[in-house]
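Here we show just some of the chains, and they stay where they sit in the whole.
Labels run A, B, C and D following the written order; every chain starts at residue 1.
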Amino acid sequence: MRKSVLPVLTVVAAIFVIWYAAAVWLNAAWAYDRAARAGVELSFSELVADTWSQDKPKLPAPHQVAVELWDTTVDKKITSKRSLVYHSWVTLSATLLGFALGTVLGIGLAIGIVYNRVMDMSVMPWVIASQTIPILAIAPMIIVVLNAVGISGLLPKAIISMYLSFFPVVVGMVKGLRSPGVMQLDQMKTWNASANQTFWKLRLPSSMPYLFTSMKVAMAASLVGAIVGELPTGAVAGLGARLLAGSYYGQTIQIWSALLMAAALAAVMVALIGAIQRVTLKRMGMAE
Amino acid sequence: MSLDRGDTGVTTETVISAKGLNLTFQTNDGPVHALRDVDLDIQKGDFVSFIGPSGCGKTTFLRCMADLETPTGGAITVNGVSPEEARRSRAYGYVFQAAGLYPWRTIGRNVSLPLEIMGYPKSDIAERVERVLELVDLAGFEKKFPWQLSGGMQQRASIARALAFDADILLMDEPFGALDEIVRDHLNEQLLQLWDRTNKTIAFVTHSIPEAVYLSTRIVVMSPRPGRITDVIESTLPRERPLDIRDTPEFLEIAHRVREGLRAGHAYDD
Amino acid sequence: MSWILAGLAAWLVGWWSNVMLARLPKSRATGLAVPVIIGLTIIVMWECFVRGLEVSSVILPPPTAIAARFAESTSILWEDFVQTVIKGALTGYVLGCGAAFLTAIAVDRFPFLQRGLLPVGNFVAALPIIGMAPILVMWFGFDWQSKAAVVVVMVFFPMLVNTVQGLQASDRMQRDLMRTYASSYWQTLFKLRLPAAMPFIFNGLKIATTLALIGAIVAEFFGSPIRGMGFRISTSVGQLALDLVWAEIVVAAIVGSAFYGGVALLEKAVTFWHPSQRGRA
Amino acid sequence: ADEVTLQLKWVTQAQFAGYYVALDKGFYEEEGLDVTIKPGGPDIAPVQVLLGGGADVMVDWMPSALAAREKGAPIVNIAQPFASSGLMLTCLKEHGINSPEDFPGHTLGTWFFGNEIPLYTWMGKLGIPTDGSDGGVTIQKINFNVDPLLQKQVECATTMTYNEYWQVIDAGLTPDDLVVFKYEDEGISTLEDGLYTTEEKLADPAEVDKLVRFVRASMKGWKYAEANPDEAADIVLENDETGAQTEKHQRRMMGEIAKLTAGSNGTLDPAAYERTVGIVMDGGVITKEPEGAWTHAITDEALN
């Protein structure tokens, strides 16, 4: 753990250097343009200063994003519509609901696949095909259809997020539920264990490491799903709405701060699952 | 349940009986005859060892008794009924070659697993677990996880697990394969004592000639391709067997017979 | 009402025939027939319910309408396919997976990078693509280059993580063996670690197939020339030509599944030795 | 109170000030209505929402409404608060475009989603090919923002008088740097924000009654907004859930919007309708003269 602090800091520092340099490079055209229209020459230091402080830069400089993040999280009441914390919460609630639904659906399908021959032979290709459908394309239709049957608010977003998150869970859990070896299954047979007992005492416990790994992937997918779901709901609130609104008004700084917030949210949730994983596996004696 | 007159003149009870048993696996490379025309009767209280080169069908035969494989021909009964019925009535305990403990359960809870499954009452379970762990010298290790134990200790735990419930038959597939000789000797002694005391019927697969001779009342020598029984050697050793019986001429004589039987059926090519 | 009953009947028939098929010994034919029957059942039920419940075709068109539209729009679909799949997705897939592979080797060679890059990488990978797509379109222009860039960003980390994990997959004994031969780094890499990593690498490649396709299509929502699957989907929704939208979605699903299947076949050929492949022989 | 849901065509902004004012000032309440306003977005097709039952009335532009009608969506215009069009093409002067004759060889960016129709019609009228052949223009799909123009990915871009144009100005360009072509001036203007509902509702007297009250209150809101633009803009800001809009921009937008709603009491002008149909048919988006696409029934009732 400690050993990785220095490398991480180095990499982060490198990213900042590249980022600042890229900001100069990408925003220079606009700076020159404006200077040309104003009929002035730009020195290099003026150029750098300008590219790092534009209102609507092609790439905002890190400190601009940081200031925006500060302004919209710390400086605003969290109930305010201008608070990023408020918008994060809107997105997070849909994410968590979608994640829960996706995990349940994924585990259910995996159990079906492992225990039912027909499902084993038929479900997987369709599950894979389902993931090749561009969700952004059908998200609006899902929202409209659900709206038509009277479901609105959190649930439609959560359903889209579920659609993205059940996949890694199915794949991981099928692997996990099948991870007990022939010998372990035979053992259960020698004790004349019922299918139920075999599931609860053997298959489920041995699938735990797989479950946690796939839940981490699913959590990140859920967040993407919630954001996708926010785009067509009229971009009312949430990080997706911030991204969208930022894009309509060319507010790149706002886009980047929403983006980083989303990534941070995902990272925190994944770390949380990791912590739960460690505790659980430790209590199960599966980790040292 | 067939009652026979054994050659010792006492009434004996046939516990496992195979008649013309055949088992062929269908594989991609064509059929593999794992067992061909196997005939064998095991009497109650017998300690029968199976020995033979790798791939001769020892494991397969044991698995047939346990209803883990279905023979493709012939008949086999366990306690006078089909292996499936015997399995359902939990007539036997099976010890696999590898310990196969569940890493997420402590040693104690690994041993109690079959008891939970079979629905023993809670208090009874605790008492039994304690007793069998004592038996295999693992008292005090209940709370440890398998990976905190050495291979030998794990193997002993797995034996304890098979002994925890009251099965009259014990099927053991190379249970001591992974142990060093001293520990093996010790467990051999313990197993003999247990057998003597409880009058269980034991079918035991091994690769070691001395082990087979030391433990058994009967030694079944098998040979591969197709798997069949080539020799059955009755032991003339007494039931009471101290470890140094292995240096007696009688012991060496039986061991020699077994080695000859083995060599005859061996092809050197696996 | 009769349409709905027909839909339910289709479901029963489909399920029943699959149960029958599943009882047959496993073979290539049944392995193929069962999923196909499921698909047909879904389509028939869809048709019946859309008709039975009189769902407006601007909300959900019936499969027959989609099929008809598919048949008459093949040239549009082909043009979009070339633009999105061949130019955008495939280029990005090759570039992204290739770059990730090389990075993985660098990361593996220098543990410093591994400890530094992977945690940061995980964070970067969590940046939602919908947010990245408009930015990349802004940077790389409207044509396929920006789509390829989006795909590169999407496939890079799954591929990197899998490859790095794969490079660590050889067990200690196998590596010790190489050591006893005083084998050089590159010899160990090519003769032991890469072959041992193949199952993981293919895992990454498989995940990347679906990501690549979705990425290319989604990126087109944020700016594109006036062709491409994402362009067509977004404009057709606006024109309420939902049959065309679904025709494009069908193309996406077919292409995506075929792409995935192709990589899976390749995997089977390359990692024939791995227990997971041998088991299913 | 009777419930009415209104589906907007775009996100909450002063473009829809009339409805928000009517809501905020209690005009709907006075009519015994409980109105919900659903903001729109780039991927939401209001027609789908309307037909799906998610809304009772929607705001849409006439070209896309006509196209939807031809596709089998039974939607009808019941009121037209916007009398004139705010659509225009904004070019950077530096690219040397001063008049329509200069277009050939240049890249024109437009929104799609039905918004491209007037541009195609216009190019058709000018005789400029759009299929990429010599002497033609390249048409580029752009998103609903002005970045492509600023970053010179296109030389001209579709803008609204009330919104995107000002974003260009805010970005640091002056009106002198720009050349604008208003569709209104080129004689190819189409009708913009109107209110639409389904034929089914119009057949139901109870629904009609609700709609009448709704249109009456809405128009009252519009006229109030025209008269009090700054207050209207503030009301819009309060209703913006995203928290992304700014006062400066909304007040300015309201000023421009007022110019477009001026001169309409909500009644659809049949001449403007005919002109729109003509343009849309020239664009090839609809192939036959629509019938029953509008009605004065509601406005006649509401405004008397």
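Here is the rule we use: contacts are C-beta pairs under 8 Å (C-beta built on N, C-alpha and C of every residue); 3 or more make two chains touch, one makes a residue touch a chain.
This is a predicted model, so every value here is computed, not measured.
Chain composition of the whole assembly in this file works out to A x1, B x2, C x1, D x1.
In this section, only the chains that are shown with their structure count from here on.
The set of chains touching chain B and also touching chain C is given as A. The chain pair with more C-beta contacts between its two chains, of A-C and A-B, is A-C. Taking each chain's centre as the average of its CA atoms, chain B and chain D sit 85 Å apart.
With centres defined as mean CA coordinates, chain B is found 54 Å away from chain A.
Once the centre of each chain is set as its mean CA position, chain A and chain D turn out to be 35 Å apart. Residues of chain D in contact with at least two other chains: 42-43, 45, 48, 52, 143, 147, 151.
Shared interface positions of chain A, i.e. residues touching 2 or more other chains, are given as 58, 136, 140-141, 144-145, 148, 231, 247.
Every pair of chains meeting the touch criterion is listed here: A-B, A-C, A-D, C-D. Those residues of chain D that touch chain A in the shared complex are 8, 11, 38-45, 48-49, 52-54, 143-147, 150-152, 167, 170-174, 177, 240-245, 249.
Against chain B, the residues of chain A that register as touching in their complex are 181, 183-184, 186-193, 197, 201-202, 205-206, 208, 284-286, 288.
For chain C in complex with chain D, the residues that touch the partner chain are 56-59, 134, 138, 141-142, 221-226, 231, 234-235, 237-241.
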